[in-house]
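Below: the structure, in structure tokens.
One protein chain is absent from this view; the other protein chains keep their places.
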């Protein structure tokens, strides 16, 4: 077994520097690496390129990095619900690259799996496909999209073991598994870190080979963005 | 919930005809759809193209179809350990297309996931890449491989529910999950068929959307090809 | 004229037994309320769930269980969770039978614009481009005209496209229309809406053949 545990979030983020490209798991505020984001804020690294499906809200998630103007470029599929983001985008302080959600997922997974590029029909005939190679297969047009390259990936899992094996919970899975191993260094925070052998090898969502560092996270807020309930 | 259960293997194989292309899960004799193979033998459908990592042994697995000369063309990565196979291949009775194992897996998964083609470095510069498009990405050469098309996929899972959700066991997983949904009709046999809600939704390996028919298999032999043990 | 619920109710009739359905944000979300309960249907949400159930009872919400609109949801028996690549694999691989989504504009060739108004705020396309680029069957749910009274059924879209030649059916507050090679084919009128009114509200070519029945809800 190859041990991937680090003592804490400070050690987990060792080597994160200005101008790096980061991938961050999560969909909306669901399944975001809260501890790593807090540490990125604390370190105040600058000029980051962030690849994440969303950009958080004003006072949570990636919104915390935006507030400190740490993000130079944001690659995301949906950036609504964030006034500061809007301001920085419209003023030109921040560059924004909008990518269809499935394409974003595919580009991360391609990086993980060693595919240099993939073909997707998403965005064909739209401005997303501008200056991109397109190609017909079986009478249908596809856009070629290249795998992402990133320096660090910050992942939130539910349970993990010391070997880096991960299990995610519910829809907090989202982009987290497919960003593992898609960056040079994958840092995972978990709600529950267990000894090897405690997780069923048949039920691992992501094997530890895709993980370089894992630590026990703490103080999870797990904020709900749109609390919606029905009558009992 | 959309119910996918069929009464038995006869109903599960309804519509299988001569000249069809079939995908069959399994690696060696591990995780092969024993019940479906037996039914294919019984139906004696002819001129089949079979996509499967291996071709079984003389008296088990796909070897049973070979014995009846039901296979016109075999697409596989490894066909050793089968004398009848050898005979039919050398005599030209059967066409054989050898494909690297990872490429085989990728072509199945591409069909499942709606990717028309993928790029892999496997086989570049070898006879496997003859007459195939090649391309450089980041200084490395890749071969373009198209997704497979099949009429039926025959899958063996460990547990499944009536909605078609599947869980595989150990290394019997292999090609089974990635062939689900890679054919027009995916037929799954399981060792244990349970009611919806009995499987943890967090632990499903393949969601039922990729499955058209599921049934409770029986009389599994689960033959071991290379029994290898150590001293206690 | 139908209200939002009326549009959802009409669209629900297009949901057939055995369908996997992806519902977009807004009116499409309401469709789930009107699907017949004697047929088998599963709802997919592209953030990673199949077998999505109703909103939770207060106090039972789970921050790890949301839909693509970030709303708290529940999972029905037979549900499954998966990652975003697998989720869009289902969509791209055409395993999802029906996609229902909103739009700002639809062109008579099936083009759809739904994600961006230049010069105004851009929120992003989310999964819409993947959905319209892949789905076998796409129904657009929208009002026939925008708030300025301009038609949203056009010869050509003015706004940046979400996808090309993909919309099959449009259900508005005024009508049900099919996209055909010749233009929008009027299939049904909303209760109390005349063919003339629909013609006036449709900028694109409207094809009216024979008597146009009133919708049955």
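For reference, chains read A, B and C in written order, and residue numbers begin at 1 within each chain.
Assume contacts are C-beta pairs under 8 Å (C-beta built on N, C-alpha and C of every residue); 3 or more make two chains touch, one makes a residue touch a chain.
The shown structure was predicted, so the numbers you read here are calculated from the model rather than taken from an experiment.
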item	value
Chains on display which the left-out chain touches in the complete complex	A, B
Residue among B:5, B:46, B:101 or B:216 touching the omitted chain	B:101
Missing-chain contacts mapped onto chain A	1-3, 111-115, 161-163, 165, 181, 195-197, 201-202, 204, 207-210
For chain B, the residues touching the chain missing from this view	27-31, 53, 76-81, 86, 89-90, 96, 98, 100-106, 108-109, 120-128, 158, 168-178, 205, 222-232
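Basically, only the chains that are shown with their structure count from here on.
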item	value
Chain whose average C-alpha position is farthest from chain B's own	C
Between chain C and chain B, distance of the C-alpha-averaged centres to the nearest whole Å	36
Separation of mean Cα positions, chain B and chain A [Å, integer]	33
Touching two or more other chains - residues of chain C	49, 75, 81-82, 85, 91-92, 134
Contacts with 2+ other chains: residues of chain B	114-115, 201-202
